[in-house]
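Structure provided below as structure tokens; questions to follow.
The other protein chains are all here in position, but one chain of the complex has been omitted.
As written, the chains take the letters A and B, and residue 1 is the first residue of each chain.
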Amino acid sequence: MDILKINTKSREELVNVTTMLQEKIKANGWENGLLFVYSPHTTAGMTINEGADPDVARDILNTLKRVIPPSLDYTHVEGNSDAHIKTSLVGSSVQVIVENSQLRLGTWQKIFLAEFDGPRTRTIWLNFYTSPEN
Amino acid sequence: MDILKINTKSREELVNVTTMLQEKIKANGWENGLLFVYSPHTTAGMTINEGADPDVARDILNTLKRVIPPSLDYTHVEGNSDAHIKTSLVGSSVQVIVENSQLRLGTWQKIFLAEFDGPRTRTIWLNFYTSPEN
Partner (left out) sequence: MDILKINTKSREELVNVTTMLQEKIKANGWENGLLFVYSPHTTAGMTINEGADPDVARDILNTLKRVIPPSLDYTHVEGNSDAHIKTSLVGSSVQVIVENSQLRLGTWQKIFLAEFDGPRTRTIWLNFYTSPEN
């Protein structure tokens, strides 16, 4: 297992971690298999989406905020229920294919930590799985 | 493969299954790898979120109900379209790391069956995957 540390900068932010993940794959000598990328947090998840135009990330965050407003008649006293709900919607992990130590993503895909209650120091856990047939 | 049986008690409920999963890991002698936790249902999914304060689960369920109301101009005659939609949003499975036969979760994370059309008897399918390198 390996760990990635990320300092997020706003309350809501999609942090592109693709390059950092690619470096970890090389550093660990992971060659052919499945990379499991896991957020151990309950107010930040993982998602895959477009990385070329930063407006896409902005639209995702703004629309999620419109659908799940920060202030509502929530009962959780910490005041971050919206962040918990969004985390369950995007999910806590993603998995991506690794071939010859390279992330195999679609043309426009990047991997993001979805911060919903920052700024904070976040960690991401990485595991690599291969098949006996690989 | 192993199976977990759960009797849910309300129409909508987040059932914390973490302890039951941990017991299954021990009983099966699963040591180091990835636990795949799968809901074979179309009106109940799996999610990871905070388990310490039950208000978080309440806020998640109430907000999902507000965003995806039980009664709308749905065409599906069974009257549970909201439950199908929510299942696709949270997803049918989660995966978590197992180390030395212990679930490796974040400090506040618990694993929940997300019941959206109970009360019912639900099953969860468990598989364990290790890598040749582990």
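By definition in this document, contacts are C-beta pairs under 8 Å (C-beta built on N, C-alpha and C of every residue); 3 or more make two chains touch, one makes a residue touch a chain.
Note that this is a predicted model, so its numbers are computed, not measured.
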| item | value |
| --- | --- |
| Among B:18, B:62 or B:92, residue touching the chain not depicted | B:92 |
| Selected from A:15, A:64 or A:83 as touching the chain missing from the view | A:64 |
| Touching residues (missing chain, whole complex) on chain B | 1, 33, 36, 38-42, 67-68, 72, 74-78, 81-82, 84-85, 87-89, 91-93, 95, 125, 127-130, 132 |
| Chain A, residues in touch with the chain not shown (by the definition above) | 33-34, 47-50, 53, 55-56, 58-60, 63-64, 66-67, 89-91, 94-97, 99, 104-109, 114, 129, 131-133 |
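Simple rule for what comes next: only the chains that are shown with their structure count from here on.
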| item | value |
| --- | --- |
| Whole-Å gap between the CA centroids of chain A and chain B | 20 |
